[in-house]
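Heads up, this is only part of the complex; the chains shown haven't been moved.
We just call them A and B in the order they show up, numbering each chain from 1.
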Amino acid sequence: MITVTAYNTERAYCQTIFDVGELATILSTWPTVWIQVTELEKPEVLKLITETFNIHQLALEDVLTKRQRAKIEQYGEIFFIIVHELSNGNEINSRQLCFFLGKNYVVSFQFEELQSLKQVSERIGSNSGAIRSQGADYLASAILDGIIDTYFPILEDLGEKLEDLEDAILEDPSRKVIGDIHQVKRQLLTVRRTIWPTREVLNTLLRDASHNLSGESRLHLRDCYDHAVELIDLTETYRELGADLMDVYLSSISNRMNEVMKVLTIMASIFAPPTLIAAIYGMNFNPAISPYNMPELNWYFGYPLVLITMLLASLAVVVFLWWKGWLGAMGKRSNKY
Amino acid sequence: MITVTAYNTERAYCQTIFDVGELATILSTWPTVWIQVTELEKPEVLKLITETFNIHQLALEDVLTKRQRAKIEQYGEIFFIIVHELSNGNEINSRQLCFFLGKNYVVSFQFEELQSLKQVSERIGSNSGAIRSQGADYLASAILDGIIDTYFPILEDLGEKLEDLEDAILEDPSRKVIGDIHQVKRQLLTVRRTIWPTREVLNTLLRDASHNLSGESRLHLRDCYDHAVELIDLTETYRELGADLMDVYLSSISNRMNEVMKVLTIMASIFAPPTLIAAIYGMNFNPAISPYNMPELNWYFGYPLVLITMLLASLAVVVFLWWKGWLGAMGKRSNKY
């Protein structure tokens, strides 16, 4: 399936064609032509297109290989560009777009439907902005702009996730958080791997294609490039925030363990002395044999005195722990941190 | 609302105008004119200004978008610059300033009132320094200088916070500290994201606009650039200090846990042996049946001997722990570290 969009300042023509032979006529009639190829499985169609536009075998191989790195290559006067549209879901989806930028045409190849291309099509159809009055170079810059615009919501989303995680860590560092931080960091790696080479593509295009670009296209591409730099900036900032959150999380776990240990120590310390005392007076020494053998058992106030002693022993421990400043830990609910 | 400030060496003129048409007259009369646009919501005003100063559509879009990255772009002979004023509060506030630097005018756009612009206005009004005797390029450098001067108190503040945190960690590493370190680090990221591109702006301006700059403006901008470099230096140093504090904090928590564990171990170890001894003599073996069945219970000094044995057992543990060097931990108050 090949969709042809041709336009000049006055009107636009958009049609799905099945015969590649028609392309020659269209190309010679219209000042700017955009050919979208969305069915990459038919080798005979690809062969015809390859011949029509004089596409090199290596470029065609790149077109047919998924998960390529964004790149730009020059074949004579034709620029071959690979970029990716990102869309959000459980994981970040990356959809590859390859296109050739010739003197008066753009030939684009895609495996799946791309939102950004649809919007460019609509802009041509509705004649919004300057796109109809400009050539193929402007069309290419509009496509690249559309691609880059899909990165912003992804990063905004990741930024919000990081903020949520930050709150979660400081309030209640549960097990789940660590997996979430890791996922955000992995997604940032994906975004970064997409944006860095895209920036290079824009830079190379601005530098190498400069004499083929109209003034307007150049300004537009420079704007795209600025956006790419801004996105990289944001990605790196988020990556640092993510790394920092991991540290905060680790210290939160340690803090929590500290508290658990304190409670254990407090419980063990408070109950150990009275338990020993009680055990002592549970011994069966024979008081009848000597006055030294547990005479306390026969004292009038023996039992109350021992209870008071126990209480004092526990109190001594409590005072000691309070002096060390540990008792605060027991008076807090864990969902407060 | 448009505020126009026009001046020459002898006098200055400052007025709020509502009719964009007046601008043409003012521009042709005065050697240097500064137009401040503070109401960015009225599209018709913006349209008139855009036409008067021949502003490109892409630049206007940038003007109307908040949270742009600082950048400089050249449209013909006009430079378009985006920078940000920082001010301190609970969080660091960033206020965007966009301005166009033409041959004899500066047109600035802002969403909120900026302290730095107010100071430049006052300097023009009071004719302090060389500003009145210089052109639009010097005005631009004065504005940039004012913007950069707002970064110093922010960094000083963060530096002081870091010093306070350092003391806090070494003295009492409470839970709150980790959140505070994280906040300082996040704010440093914000400052850094603001200053780095601002430095690039100054560098590009010095390099690309060199033949449009008077000698005095060039010196002034170089000074600004030096300040930006100094700020970056400081930011990076603080970032390293912040990362280091996180490490110190983590090891302080571990130290503290060590101490808690020691107290627990000491308590458990001191009370375990006498408790066992007491439990042994609480057994109900029948001494009447054989002389081997707990004859100690009938000894004349049985009870005192057992008490002494208990004491010796606990003392042995104490000596063992002292020999391992652990007893120091119990004699310290936790707010000492």
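Structure notes:
Following the convention adopted for this analysis, a contact is a pair of C-beta atoms (placed from the backbone, for glycine too) under 8 Å apart; a residue touches a chain by one contact, two chains touch by 3 or more.
The structure presented is a predicted model; accordingly, all values stated were derived computationally and were not measured.
Each protein chain is a copy of one sequence, and the assembly as a whole in this entry counts 5 such copies (shown in place: 2).
The rule we apply is simple: only the chains that are shown with their structure count from here on.
With centres defined as mean CA coordinates, subunit B is found 24 Å away from subunit A. Here subunit A touches subunit B in the complex through residues 166, 170, 219-220, 222-223, 226, 229-230, 233, 237, 240-241, 244-245, 247-248, 250-252, 254-255, 257-258, 261-262, 264-265, 268-269, 272-273, 275-276, 279-280, 282-286, 289-290, 292-294, 323-326, 337, going by the rule given at the top. Listing the residues of subunit B that touch subunit A in their complex gives 56, 58, 62, 68-69, 71, 73, 75, 175, 178-179, 182, 185-186, 189, 193, 197, 246, 249-250, 253-254, 256-257, 260-261, 263-264, 267-268, 271, 274-275, 278-279, 281-284, 294, 296-304, 306-307, 310, 332-335.
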